[in-house]
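With one protein chain held back, the other chains of the complex are shown just where they sit.
Note that the chains take the letters A, B and C in the order they are written out, and that residue 1 is the start of every chain.
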Amino acid sequence: MPVARARLLIACPDGRGIIAAVAGFIAEHHGNVLDADQHTQPEHGHFFMRVEIELAGFDLTRETFDAAWAPLAKSQRMQWHMNWGTRKKRMAILVSRESHCLHDLLWRWKTGELDVDIPFVASNHPDWQADVAALGIAFHHLPVSPETKPQQEAELSRLIHAEDVDFVVLARYMQILSPSFVERYPQRIINIHHSILPAFAGRRPYHQAFARGVKIIGATSHFATDVLDDGPIIAQATLEVGHRDTVEDMIRKGRDLERVVLARAVRLHAQDKILVSGHKTVVFE
Amino acid sequence: MPVARARLLIACPDGRGIIAAVAGFIAEHHGNVLDADQHTQPEHGHFFMRVEIELAGFDLTRETFDAAWAPLAKSQRMQWHMNWGTRKKRMAILVSRESHCLHDLLWRWKTGELDVDIPFVASNHPDWQADVAALGIAFHHLPVSPETKPQQEAELSRLIHAEDVDFVVLARYMQILSPSFVERYPQRIINIHHSILPAFAGRRPYHQAFARGVKIIGATSHFATDVLDDGPIIAQATLEVGHRDTVEDMIRKGRDLERVVLARAVRLHAQDKILVSGHKTVVFE
Amino acid sequence: MPVARARLLIACPDGRGIIAAVAGFIAEHHGNVLDADQHTQPEHGHFFMRVEIELAGFDLTRETFDAAWAPLAKSQRMQWHMNWGTRKKRMAILVSRESHCLHDLLWRWKTGELDVDIPFVASNHPDWQADVAALGIAFHHLPVSPETKPQQEAELSRLIHAEDVDFVVLARYMQILSPSFVERYPQRIINIHHSILPAFAGRRPYHQAFARGVKIIGATSHFATDVLDDGPIIAQATLEVGHRDTVEDMIRKGRDLERVVLARAVRLHAQDKILVSGHKTVVFE
Partner (left out) sequence: MPVARARLLIACPDGRGIIAAVAGFIAEHHGNVLDADQHTQPEHGHFFMRVEIELAGFDLTRETFDAAWAPLAKSQRMQWHMNWGTRKKRMAILVSRESHCLHDLLWRWKTGELDVDIPFVASNHPDWQADVAALGIAFHHLPVSPETKPQQEAELSRLIHAEDVDFVVLARYMQILSPSFVERYPQRIINIHHSILPAFAGRRPYHQAFARGVKIIGATSHFATDVLDDGPIIAQATLEVGHRDTVEDMIRKGRDLERVVLARAVRLHAQDKILVSGHKTVVFE
């Protein structure tokens, strides 16, 4: 049986004794540190920490933790988040016509590999309605045109709010979300881009890669920001190609990378293992 | 004992029966095809072929080949090159202060891994004079400033000509060669750039990569053209980095990639295994 | 529109002029060589060749080819196979409880990535009946015990024969097929083993790998022979693991490799790109 565990995430200015103070606080309250990771970003003096706490024996609860923790958090000017592990993160998926990432995520979810709930899948095309519904997940067909984009995004926001969605995955969603939409969900939208960013941002990256004659292609999962394909990178992977590979070969081979790289980002985010620092991520694997 | 072999390289418009015609020509003259590779670039209809011919029994010689071959070459509008394998390619190396690629090439040359002669190493710094001289290779110290660049490049050209150099390797040579110099040696200058081109072209690519927060770094060997870091790519390789890696870590880890990726390009070029098609390479490995 | 093309596979003793003879034969009959690969295995003097022939204009047919080809084939003591490309290969899948390879193959088949027909899926467990049936593919539940194994394999053979199956994929089929069964289908059974063979053959390879403390795990697709996990290797891939990875992590990460490595073997086999030479494969990619 898995142990009940909470996850405490901390970001603060670097300083002496922070690890001792945090570990001491947990020990003092009879928690057990199951896993701890920390990182100091030397260029900015930022300190990041992730702690998994065994809850059996821990004498603080959701009700009493904040008050007990506040003095330490304040003295170190911490931004922090405590995930009590009592509720799975709720992930919505946006998709267009290419379904390999969607199907892969659904398969991983179904087999228990991804520790999330999926309140809905939305798409600007109706193609995957049946596949999604067959798994008992709501499917929303939200067609979009330049004219209806504001309304479509409003409807999306409504769904996200109504379904208490924690984060949104763009599983090869081929529409560019408006900056105002993206800004509403900082570090809550995960995209997969089919190139080794920053190379070949924008449209048709495999076509760009083919034209340039590269010998390596790749995929990048990242948080979406208001600048297209420019958000903090979570994971990347690559594979070799050669002069015999057509654009179609690249697209086919790339699908296998995209699936894995997106799933890795989703898994990490579901486990609170990604912290964002400016334009970069700290990934505690 | 290795078999005496020639290498025939062909580029021409695609068409029916070219392989049969070439293989037939060789068989008719009692040559034996030891290895053959071909590639049709579908987007332009270009055909590329590389054939290794066992010379024992072949009834054509350097003196008689051209006349015998001309009718077929003409009818197919071939660009072609026959390397009789009687002379190693002559490779000059340019280097600056970072020596890992230089030392790696010298070590591979010394142990017989690279089938080339090295008439000289030139550098804008005197640092590696002794190491190069100890191997019995000429070292030319060619300091350069914005004012003296034309003269320095003229001296370089003189050396290349005087020493009958086939190709030049930029083994982390930190000077930008003038377009007029580069244009003089099409597909005869191999550069190593320490990023996954086209990402992070130009100066300090590891610093650029660090600032962007990528999770993969790499190296690219390519033919130099008059546009910086834009020539046809020969080989690329990558490795994973993480948030713990500083710029210095990237530089250190990257050195191992650069050495291998540059050596691979040099080896391929020494064996006439690279054909250039516009902005791309066909690499027959 | 894809070009109608046939594939000619040849294995014979090495000798002079084979390529010229084959290419000449095709040209003489107004076929066009779209792609040609050859390989000489120097240690045994074996020659292997694969040619793709454009059929438009080719003046031989399934009815007339054999007689026209026989003299050349005989003179070079060729083993050969001509696939006229008029029929997809028929692939049966065997599976047990772990379904990631099954679902992956089905998904690739459904999206057109694998150029095969799937007459049936068989399993010693009923678990995947519905998923398979939903795609319109027959599912045969063939339970097996030590006592009933001969009958179960007989039923399997009957199905293979009745359905005109070209090759069988063991998509994590956790039963060991009897040598007599395997011998009936040389180079027609493709297995995926979840280790970098020859390391960790046999049962529970991830547990073996974990116990040994390796830093790399992998997957191997190979043709099944009567010696367990010892057949000719088609494809392998690896990924890094560390001390934090539990057996369960290895199993999870390994699934992504197994899917890709098996799909690669299936794809290559479907395209007649694998030739077997003794205990090894020649893979024309």
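Throughout what follows, contacts are C-beta pairs under 8 Å (C-beta built on N, C-alpha and C of every residue); 3 or more make two chains touch, one makes a residue touch a chain.
None of the values given here were measured: they were computed from a predicted structure.
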Omitted chain touches shown chains A, B, C
From A:23, A:142, A:228 or A:247, the answer for touching the chain not displayed is A:23
Considering the complete complex, of C:8, C:102, C:144 or C:233, the missing chain is touched by C:233
Had the left-out chain been drawn, it would touch subunit A at residues 16-17, 19-21, 23-24, 26-27, 30, 32-36, 38, 40, 57
Hidden partner sits against subunit B at residues 99-100, 103, 107, 111, 113, 134, 244, 252, 256, 259-260, 263, 285
Where subunit C meets the left-out chain, the residues are 39, 41-42, 196-200, 211-216, 218, 232-238, 240, 242-244, 246, 279-283
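As a convention for this text, only the chains that are shown with their structure count from here on.
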In terms of mean CA position, the chain most removed from subunit B is A
The distance between the C-alpha centres of subunit A and subunit C, rounded to whole Å, is 37
Here the gap between subunit A and subunit B, centre to centre from mean Cα coordinates and rounded to Å, is 42
Two or more other chains are touched by the subunit C residues none
